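Below is one structure. I have some questions about it.
Of the protein chains in this complex, all but one are displayed in their positions.
Right after this comes subunit A.
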Amino acid sequence: MQCRTDLGLCVAFPPSPVTRSGTQKAAFVGSSWPAKMAAPAGKLARGWSVLALNLRTAVPRLPGLTQVRWSRYSPEYRDPQTDKEYYRKPLAELTEEEKCEQELRKTQLIKAAPAAKTSSVFEDPVISKFINMMMKGGNKVLARSLMTQTLEAVKRKQFEKYHAASAEEQATIERNPYTIFHQALKNCEPVIGLVPILRGGHFYQVPVPLPARRRRFLAMKWMLTECREKKHRRTLMPEKLSHELLEAFHNQGPVIKKKHDMHKMAEANRALAHYRWW
(Lines give C-alpha, C1' and ligand atoms only; values in the text may rest on other atoms or scores of the structure.)
Protein backbone atom coordinates (compact mmCIF):
# COMPACT_ATOMS: atom_id res chain seq x y z
CA MET A 1 0.00 0.00 0.00
CA GLN A 2 1.66 3.21 -1.10
CA CYS A 3 0.28 6.30 0.64
CA ARG A 4 1.71 9.71 0.16
CA THR A 5 0.40 11.07 3.39
CA ASP A 6 2.47 14.22 3.04
CA LEU A 7 0.71 15.09 -0.16
CA GLY A 8 -2.39 13.36 1.07
CA LEU A 9 -3.86 13.34 -2.34
CA CYS A 10 -6.60 11.26 -3.69
CA VAL A 11 -6.64 12.01 -7.32
CA ALA A 12 -8.63 9.53 -9.28
CA PHE A 13 -7.41 8.21 -12.54
CA PRO A 14 -9.80 9.23 -15.26
CA PRO A 15 -11.16 6.98 -17.94
CA SER A 16 -10.14 8.03 -21.46
CA PRO A 17 -10.70 10.42 -23.32
CA VAL A 18 -9.44 12.61 -20.48
CA THR A 19 -5.82 11.59 -20.80
CA ARG A 20 -3.35 11.96 -18.03
CA SER A 21 -0.86 14.78 -18.38
CA GLY A 22 1.90 12.60 -17.18
CA THR A 23 2.15 13.63 -13.60
CA GLN A 24 -0.08 11.97 -11.08
CA LYS A 25 -1.76 8.66 -11.25
CA ALA A 26 -3.67 7.25 -8.36
CA ALA A 27 -5.47 4.03 -7.71
CA PHE A 28 -8.08 2.58 -5.56
CA VAL A 29 -5.70 0.84 -3.28
CA GLY A 30 -6.24 -2.86 -2.99
CA SER A 31 -8.51 -3.15 -5.97
CA SER A 32 -8.06 -3.48 -9.68
CA TRP A 33 -7.39 -0.69 -12.06
CA PRO A 34 -10.89 0.02 -13.42
CA ALA A 35 -12.16 1.30 -10.12
CA LYS A 36 -9.88 4.22 -10.68
CA MET A 37 -12.50 5.31 -13.11
CA ALA A 38 -14.99 5.66 -10.28
CA ALA A 39 -14.37 9.30 -9.34
CA PRO A 40 -16.50 12.03 -10.82
CA ALA A 41 -14.81 14.51 -13.09
CA GLY A 42 -15.28 17.53 -10.83
CA LYS A 43 -13.07 16.23 -8.07
CA LEU A 44 -10.61 15.27 -10.74
CA ALA A 45 -10.32 18.79 -12.09
CA ARG A 46 -9.72 20.21 -8.66
CA GLY A 47 -7.14 17.55 -7.98
CA TRP A 48 -5.22 18.30 -11.17
CA SER A 49 -5.13 22.05 -10.65
CA VAL A 50 -3.82 21.64 -7.13
CA LEU A 51 -1.08 19.44 -8.38
CA ALA A 52 -0.21 21.67 -11.28
CA LEU A 53 0.79 24.36 -8.83
CA ASN A 54 2.57 21.77 -6.73
CA LEU A 55 0.90 23.18 -3.66
CA ARG A 56 1.06 21.12 -0.59
CA THR A 57 -2.01 22.64 0.95
CA ALA A 58 -4.58 20.62 2.72
CA VAL A 59 -6.67 18.86 0.18
CA PRO A 60 -9.85 17.16 1.23
CA ARG A 61 -9.17 13.47 1.43
CA LEU A 62 -11.51 11.00 -0.10
CA PRO A 63 -11.72 7.84 1.98
CA GLY A 64 -10.10 4.85 0.36
CA LEU A 65 -8.43 6.69 -2.50
CA THR A 66 -4.67 7.02 -2.27
CA GLN A 67 -2.07 7.98 -4.75
CA VAL A 68 0.32 5.58 -6.38
CA ARG A 69 2.66 5.83 -9.40
CA TRP A 70 3.43 9.49 -9.43
CA SER A 71 6.21 11.41 -11.10
CA ARG A 72 8.72 13.83 -9.63
CA TYR A 73 8.29 16.04 -12.64
CA SER A 74 5.69 18.76 -12.54
CA PRO A 75 3.49 19.20 -15.60
CA GLU A 76 5.56 21.89 -17.30
CA TYR A 77 8.32 19.37 -18.01
CA ARG A 78 8.28 18.16 -21.59
CA ASP A 79 9.21 14.73 -22.84
CA PRO A 80 12.66 14.41 -24.42
CA GLN A 81 12.89 14.15 -28.17
CA THR A 82 15.24 11.31 -29.12
CA ASP A 83 14.45 11.16 -32.82
CA LYS A 84 17.58 11.97 -34.82
CA GLU A 85 15.56 12.92 -37.91
CA TYR A 86 13.88 15.72 -35.96
CA TYR A 87 17.20 17.42 -35.35
CA ARG A 88 18.62 16.75 -38.77
CA LYS A 89 15.95 18.67 -40.66
CA PRO A 90 17.56 21.74 -42.20
CA LEU A 91 16.13 25.07 -41.12
CA ALA A 92 14.50 25.77 -44.44
CA GLU A 93 12.28 22.71 -44.31
CA LEU A 94 10.72 23.44 -40.97
CA THR A 95 7.13 24.56 -40.83
CA GLU A 96 6.05 27.45 -38.63
CA GLU A 97 4.86 25.22 -35.82
CA GLU A 98 8.01 23.21 -35.81
CA LYS A 99 10.12 26.35 -35.66
CA CYS A 100 7.99 27.61 -32.83
CA GLU A 101 8.35 24.32 -31.01
CA GLN A 102 12.10 24.30 -31.43
CA GLU A 103 12.27 27.81 -29.99
CA LEU A 104 10.16 26.72 -27.07
CA ARG A 105 12.37 23.73 -26.36
CA LYS A 106 15.30 26.06 -25.80
CA THR A 107 13.71 27.58 -22.76
CA GLN A 108 11.43 24.94 -21.44
CA LEU A 109 12.34 22.31 -18.93
CA ILE A 110 12.81 18.82 -20.36
CA LYS A 111 12.69 15.55 -18.47
CA ALA A 112 15.76 13.37 -18.44
CA ALA A 113 15.55 10.57 -20.97
CA PRO A 114 15.45 7.13 -19.36
CA ALA A 115 18.64 5.13 -19.72
CA ALA A 116 17.04 2.53 -21.95
CA LYS A 117 15.71 5.04 -24.48
CA THR A 118 18.21 5.56 -27.31
CA SER A 119 18.21 7.17 -30.71
CA SER A 120 19.16 3.85 -32.27
CA VAL A 121 17.42 2.91 -35.50
CA PHE A 122 16.89 -0.58 -34.13
CA GLU A 123 14.95 0.52 -31.08
CA ASP A 124 11.49 -0.83 -30.57
CA PRO A 125 9.17 0.41 -27.77
CA VAL A 126 7.31 -2.91 -27.59
CA ILE A 127 10.53 -4.83 -27.14
CA SER A 128 11.71 -2.33 -24.52
CA LYS A 129 8.46 -2.74 -22.60
CA PHE A 130 8.76 -6.51 -22.78
CA ILE A 131 12.33 -6.37 -21.52
CA ASN A 132 11.22 -4.22 -18.60
CA MET A 133 8.53 -6.71 -17.73
CA MET A 134 10.98 -9.59 -17.92
CA MET A 135 13.47 -7.78 -15.70
CA LYS A 136 13.85 -8.93 -12.12
CA GLY A 137 15.61 -7.01 -9.40
CA GLY A 138 16.66 -4.26 -11.76
CA ASN A 139 18.92 -6.58 -13.75
CA LYS A 140 18.32 -4.98 -17.12
CA VAL A 141 21.52 -6.43 -18.59
CA LEU A 142 20.28 -9.96 -18.01
CA ALA A 143 16.76 -9.21 -19.25
CA ARG A 144 18.10 -7.62 -22.42
CA SER A 145 20.47 -10.47 -23.12
CA LEU A 146 17.63 -12.97 -22.64
CA MET A 147 15.56 -11.00 -25.14
CA THR A 148 18.35 -10.92 -27.72
CA GLN A 149 18.96 -14.64 -27.27
CA THR A 150 15.24 -15.25 -27.72
CA LEU A 151 15.17 -13.27 -30.96
CA GLU A 152 18.21 -15.16 -32.17
CA ALA A 153 16.61 -18.50 -31.27
CA VAL A 154 13.41 -17.57 -33.12
CA LYS A 155 15.46 -16.57 -36.16
CA ARG A 156 17.50 -19.77 -36.17
CA LYS A 157 14.42 -21.96 -35.83
CA GLN A 158 12.73 -20.19 -38.70
CA PHE A 159 15.84 -20.48 -40.87
CA GLU A 160 15.93 -24.20 -40.19
CA LYS A 161 12.32 -24.51 -41.27
CA TYR A 162 13.03 -22.38 -44.32
CA HIS A 163 15.89 -24.55 -45.50
CA ALA A 164 13.88 -27.71 -44.95
CA ALA A 165 10.83 -26.44 -46.83
CA SER A 166 10.02 -26.62 -50.51
CA ALA A 167 10.12 -23.57 -52.76
CA GLU A 168 6.44 -22.61 -52.49
CA GLU A 169 6.41 -23.04 -48.72
CA GLN A 170 9.49 -20.85 -48.40
CA ALA A 171 7.51 -17.82 -49.45
CA THR A 172 5.12 -18.30 -46.52
CA ILE A 173 7.76 -18.75 -43.81
CA GLU A 174 8.41 -15.54 -41.89
CA ARG A 175 12.03 -15.17 -40.78
CA ASN A 176 12.03 -11.73 -39.24
CA PRO A 177 12.01 -12.22 -35.44
CA TYR A 178 10.58 -8.75 -34.88
CA THR A 179 7.50 -9.33 -37.06
CA ILE A 180 7.01 -12.68 -35.36
CA PHE A 181 7.26 -11.06 -31.94
CA HIS A 182 4.82 -8.27 -32.75
CA GLN A 183 2.36 -10.56 -34.46
CA ALA A 184 2.52 -13.10 -31.64
CA LEU A 185 1.76 -10.48 -29.02
CA LYS A 186 -1.00 -9.05 -31.15
CA ASN A 187 -2.52 -12.51 -31.46
CA CYS A 188 -2.41 -12.92 -27.69
CA GLU A 189 -4.22 -9.65 -26.89
CA PRO A 190 -7.72 -10.23 -25.53
CA VAL A 191 -10.53 -8.14 -27.02
CA ILE A 192 -12.69 -8.08 -23.92
CA GLY A 193 -11.77 -8.48 -20.28
CA LEU A 194 -13.31 -9.28 -16.95
CA VAL A 195 -13.38 -6.96 -14.01
CA PRO A 196 -14.52 -7.67 -10.43
CA ILE A 197 -17.28 -5.26 -9.46
CA LEU A 198 -18.70 -5.10 -5.98
CA ARG A 199 -22.47 -5.29 -5.78
CA GLY A 200 -24.45 -6.23 -2.77
CA GLY A 201 -21.51 -7.60 -0.88
CA HIS A 202 -20.36 -9.90 -3.68
CA PHE A 203 -17.78 -9.46 -6.38
CA TYR A 204 -19.06 -10.22 -9.85
CA GLN A 205 -16.82 -10.77 -12.88
CA VAL A 206 -18.20 -8.28 -15.37
CA PRO A 207 -17.17 -8.24 -19.05
CA VAL A 208 -15.65 -4.91 -19.95
CA PRO A 209 -13.89 -3.46 -23.02
CA LEU A 210 -10.18 -3.05 -22.40
CA PRO A 211 -8.06 -0.07 -23.42
CA ALA A 212 -5.20 -0.80 -25.79
CA ARG A 213 -2.45 -0.55 -23.21
CA ARG A 214 -4.20 -2.99 -20.88
CA ARG A 215 -4.54 -5.46 -23.72
CA ARG A 216 -0.86 -5.18 -24.58
CA PHE A 217 0.04 -5.55 -20.92
CA LEU A 218 -2.10 -8.68 -20.52
CA ALA A 219 -0.62 -10.28 -23.62
CA MET A 220 2.92 -9.75 -22.38
CA LYS A 221 2.05 -10.78 -18.83
CA TRP A 222 0.43 -14.02 -19.91
CA MET A 223 3.37 -14.81 -22.18
CA LEU A 224 5.88 -14.32 -19.38
CA THR A 225 3.83 -16.16 -16.77
CA GLU A 226 3.40 -19.10 -19.11
CA CYS A 227 7.12 -19.30 -19.74
CA ARG A 228 8.16 -18.83 -16.14
CA GLU A 229 5.73 -21.11 -14.39
CA LYS A 230 4.36 -23.73 -16.69
CA LYS A 231 7.59 -25.03 -18.19
CA HIS A 232 10.18 -27.47 -16.98
CA ARG A 233 12.55 -25.97 -14.45
CA ARG A 234 15.73 -26.75 -16.33
CA THR A 235 14.85 -25.21 -19.70
CA LEU A 236 16.29 -21.77 -20.35
CA MET A 237 14.14 -18.71 -20.86
CA PRO A 238 15.18 -17.98 -24.47
CA GLU A 239 14.26 -21.51 -25.48
CA LYS A 240 10.88 -21.41 -23.72
CA LEU A 241 10.06 -17.93 -24.92
CA SER A 242 11.02 -18.58 -28.53
CA HIS A 243 8.84 -21.68 -28.55
CA GLU A 244 5.87 -19.80 -27.08
CA LEU A 245 6.28 -16.87 -29.45
CA LEU A 246 6.32 -19.14 -32.46
CA GLU A 247 3.22 -20.97 -31.27
CA ALA A 248 1.40 -17.71 -30.61
CA PHE A 249 2.42 -16.45 -34.04
CA HIS A 250 0.58 -19.42 -35.51
CA ASN A 251 -2.42 -18.84 -33.20
CA GLN A 252 -1.75 -21.97 -31.19
CA GLY A 253 -0.39 -22.70 -27.80
CA PRO A 254 -1.30 -22.06 -24.17
CA VAL A 255 -1.28 -18.26 -24.29
CA ILE A 256 -3.81 -18.17 -27.11
CA LYS A 257 -5.85 -20.69 -25.16
CA LYS A 258 -5.80 -18.37 -22.15
CA LYS A 259 -7.03 -15.54 -24.32
CA HIS A 260 -9.84 -17.73 -25.61
CA ASP A 261 -10.72 -18.76 -22.04
CA MET A 262 -11.00 -15.11 -21.11
CA HIS A 263 -13.29 -14.50 -24.08
CA LYS A 264 -15.44 -17.50 -23.17
CA MET A 265 -15.80 -16.35 -19.56
CA ALA A 266 -16.80 -12.90 -20.78
CA GLU A 267 -19.34 -14.47 -23.11
CA ALA A 268 -20.67 -16.61 -20.27
CA ASN A 269 -21.05 -13.62 -17.96
CA ARG A 270 -22.63 -11.32 -20.52
CA ALA A 271 -25.76 -11.06 -18.39
CA LEU A 272 -23.75 -9.06 -15.86
CA ALA A 273 -22.69 -6.50 -18.44
CA HIS A 274 -25.16 -3.93 -17.14
CA TYR A 275 -23.20 -3.72 -13.88
CA ARG A 276 -20.70 -1.63 -15.76
CA TRP A 277 -21.37 2.08 -15.53
CA TRP A 278 -18.68 3.50 -17.78
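Just so we're on the same page, a residue touches a chain if its C-beta (ideal position, glycine included) is under 8 Å from a C-beta of that chain, and two chains touch if they have at least 3 such contacts; residues count from 1.
Everything that follows uses one rule, which is that contacts and distances are computed from a predicted model.
Taking the options "enoyl-CoA hydratase", "Aspartate aminotransferase", "Oligosaccharyltransferase complex subunit ostc" or "Small ribosomal subunit protein mS29" in turn, only "Small ribosomal subunit protein mS29" matches the UniProt protein name of the chain that is not displayed.
Residue A:Val121 is the one among A:Val121, A:Val141, A:Ala167 or A:Ala212 that touches the chain not shown. Checked against the full complex, the one of A:Gln102, A:Asn132 or A:Thr148 touching the unshown chain is A:Thr148. Shown as candidates are A:Asn139, A:Asn176, A:Thr235 or A:Asn251; the residue that touches the absent chain is A:Asn176.
Where subunit A meets the missing chain, the touching residues are 120-122, 148-149, 151-152, 155-156, 159-160, 163, 175-178.
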